[in-house]
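Worksheet: one structure, shown below.
Note that one protein chain of the assembly has been removed; the remaining protein chains are unaltered in position.
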Amino acid sequence: MTNKTKLLEIKNLHRHFPIKKGFLEQITLENGKVTRKVEKVHAINGVDLTINKGDALCVVGESGCGKSTVARVVMNLISPTEGEIIYDGTRIDNLKSKTLLPFRKRMQMIFQNPYASLNPRMTILDTLMEPIKFHYPKKTEQERRTILDDTMESVGIDPSWVVRYPHEFSGGQRQRISIARALSTDPEFIVADEPISALDVSIQAQVLNLLMKAREERQLTFLFITHDLSVVEQFGSHVAVMYLGTICEYTTTKSLFDKPLHPYTQALISAIPKLEEDNRPHVKLHGEVPTPVNLPTGCVFHTRCPFANDRCKTETPAKQEAEPGHFVACHAVDEDRI
Amino acid sequence: MATFLFRRLWQAIVVMFIISILSFAIQDNLGDPLREMVGQSVSEAEREELRDKMGLNDPFLTQYLRFAKNALQGDLGTSYFFKEPALDVILKKMPATIELVICATLIIVFFSVPMGVYAAIHPRSFVSKLIMGISIAGISVPVFLTAIGLIYLFAIELGMMPSFGRGDTSPLLGMWESGFTSWDGIHHLILPSFTLASIMLPLFIRLIRSEMMDVLQSDYIKFARARGLKLNRIYYLHAFKNTMLPVITVGGVQIGTMVAYTILTETIFQWPGMGFLFLEAVNRVDTPLIVAYLIIVGAIFVVTNTIVDLIYGLVNPTVNLFHSSK
Amino acid sequence: MNLTFSSNLKQFRDSFLWHSFKNDKVAIVSVVVFLTFACTAILAPVISPYDPYDLVILDIMDSEIPPVWSEEGEERFLLGTDSQGRDMLSAIFYGMRTSLLIGLCAVILQATLGIIFGLLAGYVGGKVDSFLMRVADIQLSFSTMMVAIIMLAIFQASFGTERYNDLAIFMLIMVIGIAEWPQYARTVRASVLAEQEKEYIDAARVLGFSSIRIMFRHILPNTLSPVLVISTVQVANAIMSEAALSFLGLGMPVTQPSLGSLISSGFEFIFSGSWWITVIPGVVLIVLVLVINLLGDWLRDVLNPKLYKG
Partner (left out) sequence: MSLLQVKDLEVSFKLRTGELHAIRGISFDLNKGERIGIVGESGAGKSVAAFSILNLISQPGYISGGSISYKDHTLSTMSDAELATIRGNQIAMIFQDPMMTLNPVLTIGTQMIETLQAHQKMDKKTAEKEALHRLKQVHIPSPEKRLKQYPHELSGGMKQRVIIAIALLNNPDIIIADEPTTALDVTIQAEIMELLLELCKNNGVSLILITHDLGVVAQTTEKVIVMYAGKIIEQGSTRDIIDNPNHPYTQGLIKALPQKAAPGEMLNQIPGNMPQLDAIPTGCAFNPRCEHTTELCIKTEPELIAKDNRAVSCNLYSERLKHDK
């Protein structure tokens, strides 16, 4: 663990989205007084993560837990309300676009919906050549062409595709093209936001293998966002489980599946429909996922947690290292009640 | 509900403020108020002195503030032509236009809803093709040609309808000169209101048809069929209520177009309403009357938009007007 | 680069667009009629027997002659003459030319203003967006006709009618252009907001492209189909607005008639016998606008993504 150099650090990240934008919409007339109520969606409430070079950190959680927002903040698509993003030692969340440009070349992103991640009006050639021309201005046309051919060959794109338009391809083929676009700037860090959730099972395997091959061949570091734990077991070296904007458990993939500590992680693992006879006790959660607008007090999971007690309702559990390299934020684990 | 009204009030103030600034700017550099009030013979010096006395040389802002102060008290300047307060002149003519707009709206709602819904439910039938044919022709015929056609057919050839004027009116609840009270008044109303309606009717038929066809493709309609509900219930409750939402919002915006077209309709039918008055004021460059008309029309829009939003809020449950605390 | 051009051509030839055009009789007829009208408008000076704008040759004796197919009709004036003895046929050719010119130029002005404001409001959002949309809403609630009448009234009053007449064409294009930009702005803004949600815009941002490049290279091309659809309808509306304004006396002067002013000049004669001064240009106007609207409908069905999935 020690000789690994830190590539990405997320420090005390908070991100809130005001629900009603205009000043006018926020005014409400309650019991005679004009009050300005600004309701906010608390997407991320204090997230700390580090990714070492060459690792693949998977961030897992259900919809509304803020995992995609983390990805978008790391890639500077949205700025954090509070906290910092540090890439290879430099803080990148407050840079002007000029100074940010070199980092843009080194960090790239792969998206979820293959039918919306390619510009429908551009041929595949333009889509792939545009980043190459942009990031390699000094290279000659021939050199750029070789970069293009190598990238296409590495993701299994047939050269005859270049003249065609995105709507002529299947979901799997489009995802390959979008991966080629991300790899065309020869990045060192890739954020993949649920890259295979929108694909069929047989195609998912193809794309996942592609990402694994790329990771080995190019020594890439990954931030992999997904809601499917079985994919995590396959791809991730480390896992962070998120629930309503906070991280409830962080460890290596192996120890997460061997000994899940947080009750939510246990519920997630037991909820995956297994092929074999499933006689494992199914950890039953009750109630509905609360909205991230008015978060529950204390531990955000207490409304659905079968082990919640008064302490959980009032005091937010701090992240502790229950076992070496295995962090968890839960009073019940702390008091060995589970 | 209070919040909704409070917000509307705030928007109304902003809109009226902008309109007043625009109207004042028009008044300021449009025509010379003095020329109208004072004959040619008055010398330049006297004219200059009079201008000073009337405060026409003050800076723009002070003149505007004076204008706004008067406006708030209902004094929008006096019309050059009528030599009466502009507001009173317009208010006298308002009932004619309002009644015309009401009749036109009734005609639109009464015809466009059934025709639009029918064309959506049976897109292939001959009647729907006819309806769509008429509506696309309708939006291609300028309103004055419709008017000429109607007058020619009903007034000249068949002689059934009066071709102009408003017929006799009698006061209804005090100061409102209404044409509804007598058959002759209504008789005169028919052709102009159909002309005014003819602009929007095809538009709404096409809008209702396309919205309804979208709704009929939606999942909840398919689920209604999957539950074995009667077709009529699916069409006229499930689909219809969802269709009406976008139609109400568009209706709110289109009221502006209707008020604008009253100018045209009233000119053709010599209808003694605000629109006709406005056009005469424009030809006579009777600035205070023009300005007064703008402000009143602005007020009408603010009121109608509020009403339309209110209706929308009542029909669409996702818009919680009443801030029911969850 | 010719690689992509030939593929574009082939792509168009067997594309859904061409295919549905070939089988849609209404669309074919509309295009044919529109093209004939457009050609007559362009060639007006060549093919029309007289020059309607030349007041010298107007002879008051020839006024109000009915079209050739009625008894008093004359060979010289196929469609008869108007109240000042101007030959109706040439007046209609020139009138169509003016109406089309105003219609197209006004729409070009509307489109440029509307697309830029729509793009800005959609992409930048925040204060810019709410300000632009407020202005658009107020203008829309006043409706284009009202805004046009007020602006023309001001121009006419401050310039005086003579100066106004020779500026009329330019004035009408400006007015109808400025009065209708909100239609474009709202359509473009709506499709920009829709496109922005899509991930290829995030990809462009992540690749470091500048906002300008993203706006014009990525977002704008994808908002063109809704813009194309409303453009046809806007041309039809612009021609109608011009006709209505001319009818109110705020449009083209009688000396340089557009279809609208021709119709309005014949209005008082319609019930006293010489109906053709209003009716014939009226029919021409209706057919022109109808054809453009039919094209607009066809384009909307073809480009409408819902139906496109077919």
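For clarity, chains are labelled A, B and C in written order, and residue numbers in each chain start from 1.
In this text, a residue touches a chain if its C-beta (ideal position, glycine included) is under 8 Å from a C-beta of that chain, and two chains touch if they have at least 3 such contacts.
Keep in mind that what you see is a predicted model, and the values were worked out from it rather than measured.
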{"item": "Partners of the unshown chain among those that are drawn", "value": "A, B, C"}
{"item": "Sole contact to the chain not displayed, among A:Lys254, A:Lys313 or A:Arg337", "value": "A:Lys254"}
{"item": "Contact partner of the left-out chain, one of A:Thr81, A:Asn113 or A:Gln234", "value": "A:Gln234"}
{"item": "Option touching the unshown chain, where A:Asn45, A:Ser68 or A:Gln204 are the choices", "value": "A:Gln204"}
{"item": "Which of B:Thr249, B:Asn283 or B:Asn316 contacts the chain that the document leaves out", "value": "B:Asn316"}
{"item": "Option touching the unshown chain, where B:Lys53, B:Lys83 or B:Arg227 are the choices", "value": "B:Arg227"}
{"item": "Residues of chain C in contact with the chain not shown", "value": "19-20, 23, 310"}
{"item": "Chain B, residues in touch with the chain not shown (by the definition above)", "value": "217-220, 222-231, 233, 237-238, 241-242, 245, 315-318, 326"}
{"item": "Residues belonging to chain A that touch the chain removed from view", "value": "62-63, 170, 172-173, 200-206, 208-209, 212-213, 227-231, 233-234, 253-254, 257, 267-268, 270-276, 278, 282, 284-285, 287-289"}
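To be clear about the criterion, only the chains that are shown with their structure count from here on.
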{"item": "Most distant chain from chain B by Cα centroid", "value": "A"}
{"item": "Cα-centroid distance, chain A relative to chain C, in whole angstrom", "value": "50"}
{"item": "Inter-chain centre distance, chain A versus chain B - centres from mean C-alpha coordinates, in Å", "value": "53"}
{"item": "CA centroid of chain B to CA centroid of chain C, Å", "value": "24"}
{"item": "List of chain C residues in touch with chain A within their complex", "value": "3-4, 7, 11, 126, 130, 197-200, 202-210, 218, 221-222"}
{"item": "Partner chain C, residues of chain B touching it in the complex", "value": "14-15, 18-19, 26, 29-31, 136-137, 139-145, 148, 151-152, 156, 214, 217, 253, 255-261, 263-264, 267, 278-279, 282-283, 285, 290, 294, 297-298, 301, 305"}
{"item": "Touch list for chain A against partner chain C, complex", "value": "21-22, 72, 75-77, 97, 100-101, 104-105, 107-109, 111-113, 116-121, 123, 125, 130-131, 134-135, 163-165, 178, 181, 185"}
